[in-house]
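Structure first, commentary second.
Left out: one protein chain. Kept in place: all the others.
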């Protein structure tokens, strides 16, 4: 494996650190009872969106899941606008109307988190169709979970993308659980990548705890897509450190030992160690990045809290309202 | 390949001949403008339901498609009641309320033709669940087309049956077309059986123009299911001689040569030839069976035409009717 | 706006094809996707085998090619969801859902993505998606191919729903739907597709949200939808012979609803009968009745009546199917019952 260039390494680290800082800060706010509705933390999985989105620009598309904060950040969505969104403020990226499960910024090619498991795969496929029809080398990425790989939309989307040779990368974030359900129960194959055989497309497994492995394999898939050779199914084996949502206690369905095993391979810590050992980046500059990420979150929370909530008029905007006329 | 015993051979031949006679007679009625709504002919595909259902009893289940007459006959549904159904009579197996696309006889384990492509796979899966919970060795079969194999229900059903080891045989009748759409356009794999890899279950290809090949391979799948070893995906390569529905001219999307090629391998004619050559059955007894099948159809049409249509009261029965009260 | 001076007569289906052709010429972002909309996809030597199950897209692939007139596998959630994704990223797709009865295969994409994205994203996205689909009983296709069902979609915020009643409105509404930045469902009654009527050759729009009065009258308001508009006109003609002067409103848009047109008419006639082929519960029929019982209450001289299909699936046998569908006689009888 070739080591990416310094700017890329720095971007990968910064992105992972920003995601983690964001998720931690958000968790803190949720625990303080601020945003109702909670949210799904992606702590532990930072390497996946970072390694994939490193290959994308604002002109490429991402369709995301209920666990979407990391995808947003890696796709370049403004962190302050995100925090304001999660706190339901009018300055949120969705003006406070979407919240965690529908956070989006179409101007960045981020087509939204999605509260319906499996629902984003057709969306990403359609974005891939746009890319193909436009012919400008854009690429579309769907992130989805191991659980989502059992939805019918997975099958229909991969078949469509395969027969139409669409520039889509289907990234399965296999964190081994769908809520409390272990993947070995829900899923009839050991590796989800194996399902690529049903579509005659490449099925690739990456170590989702190793950002460089994800980066390399996603790079190949994105390049293949940009060249017009069609879709790839990329399975990233990863782990969420916390519960399914913030109030969920994961020890009801998995062992502490299993968790410790993954935490010992923490993507950020491992990267730091390797970067120092390989003299790619210095410990100081990485610590500075981390500090910077945490202080950005302070700023983001302050920004959000200083922002007003939406006005009541916003209830009826952004949708044609026909009935009852102006009475709702 | 071991030649089945004489009674089985006779059953296979009689069933194929009955299906063909039924479809021809129905076509005649449709062309005479009798049943409105037409129907989907299965002429050319007779070997598939015959070879599969030879392994089933009334206690086993079949879930069928829009092209369901053959499945009904092979599953033992009364031919007179079927003809009456297609002509909309009160003596029809569904009392005239279902018609060709919903013809059913639950008492025979025939859970219905189905007008929604792909919709029967979950039904058959559920019947397989019943079979498993009952623990009496029942088996469930889903027939579906090449087109249906691109529906999400295919994926969800096969995954469920695989993880739960349900006694279900998924029989893909690959007749190379879904309406006018060739399978090589719609489907990302050469052989649909290949998709079994996504579920870690056997994927088997049978020659759907050869009833003995279907019989043998279906037998293995049914036995596996009865033993509690789980589902099989059995792809039968076959061909419909006529259009998608009776008014469809198939020469708008396929060549006469292709058709001729399949007709030259006609399942009934081939079987006859081999049976005579192998001295399994005599030409005379097979001709008698065919004659018998055609005269059964005369009888069936007469029965149907002598039967009254449903009474207007039937509009509101067989469903709770709440509203508007007794006013419809 | 309620009539046309065109003299050329074409069918409803041809009118829609013309709308598609004109919009595809006008805007390269317009594409069509659906099962067998061209046919024989990818088969050398067999272009345009079907041109759509109802011929609505016949001839378009020759002019616009297979990239823009795109046959799909049988994967409603997949390809309609892909149309949603394409619309979110700058295309203006028209997706063909063969029968509205198949809505359950793809409703999630329509209700959770297409209908909600603009609102959920704080207005920062557009969803210029059109879905064409076929409704209605009467052709012997039984329970899974004969539903009307538009009431279910009208229930959903974020969707616009229209139901043309003739060739003229079919073309105008389809063009409006394609140009609209919100998702629009166009419900075509299978028994209207072959009917001829005057249609201008050039592109024109019929505004979404606008009903029309097809026959003015002073004694009772009949609201018709899709095929039922013709039933209302027949009933009005029969009623005229008996001295009852019915006003016939052709609803055309189900969402948004032209409540002004309905209220104005009922305030004049003081009586309302809604004729709707959909099943009765939580339907367009109840919707319009409820509107009037609230906002025109003081004008009403008689109970508000609804004539609908019964609350059952569609039966196969012809005698039952005919009894299932509302007809002019039922309208006449109902009107007489409230004229007293």
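Every chain is named by a letter (A, B and C) in the order it is written, and numbering of its residues begins at 1.
The rule is simple: a residue touches a chain if its C-beta (ideal position, glycine included) is under 8 Å from a C-beta of that chain, and two chains touch if they have at least 3 such contacts.
Keep in mind that what you see is a predicted model, and the values were worked out from it rather than measured.
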| item | value |
| --- | --- |
| Visible chains in contact with the missing one | A, B, C |
| Of A:4, A:147 or A:231, the residue in touch with the unshown chain | A:147 |
| Hidden-chain contact residue, picked from the options B:19, B:93, B:212 or B:296 | B:93 |
| Residue, one of B:20, B:40, B:80 or B:102, that touches the chain absent here | B:102 |
| Omitted-chain contact residue, chosen from B:4, B:76 or B:126 | B:126 |
| Omitted-chain contact residue, chosen from B:4, B:35, B:76 or B:152 | B:152 |
| On chain B, residues whose C-beta touches the chain left out of the figure | 61, 63, 92-98, 102, 104-107, 111-112, 114-116, 119, 121-131, 133-134, 140, 152-153, 155-157, 159-160, 163, 317-320, 322-323, 325 |
| Touch residues of chain C, complete complex, unshown partner | 101-112, 115-116, 119-120, 142-144, 149, 151-152, 154-158, 255, 257, 278-279, 281-287, 289-295, 297-298, 300, 302-306, 310-313, 315-316 |
| Footprint left on chain A by the chain that the document does not show | 35-38, 85, 88-90, 92, 94, 96-102, 114-118, 147-148, 150-152, 178-182, 184-187, 252-254, 309-310, 312, 314-316, 319, 321-324, 328 |
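Simple rule for what comes next: only the chains that are shown with their structure count from here on.
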| item | value |
| --- | --- |
| Most widely separated chain from chain C, with each centre as the mean of CA atoms | A |
| Length of the line joining the C-alpha centres of chain A and chain B, rounded to whole Å | 45 |
| Centre-to-centre distance between chain C and chain B (centres being mean Cα positions), rounded to whole Å | 35 |
| Centre distance in Å when chain A and chain C are each reduced to the mean of their C-alpha atoms | 39 |
| Sequence positions of chain C contacting 2 or more other chains | 72-73, 75, 77-78 |
| Where chain B touches two or more other chains, by residue | 150-152, 185-187 |
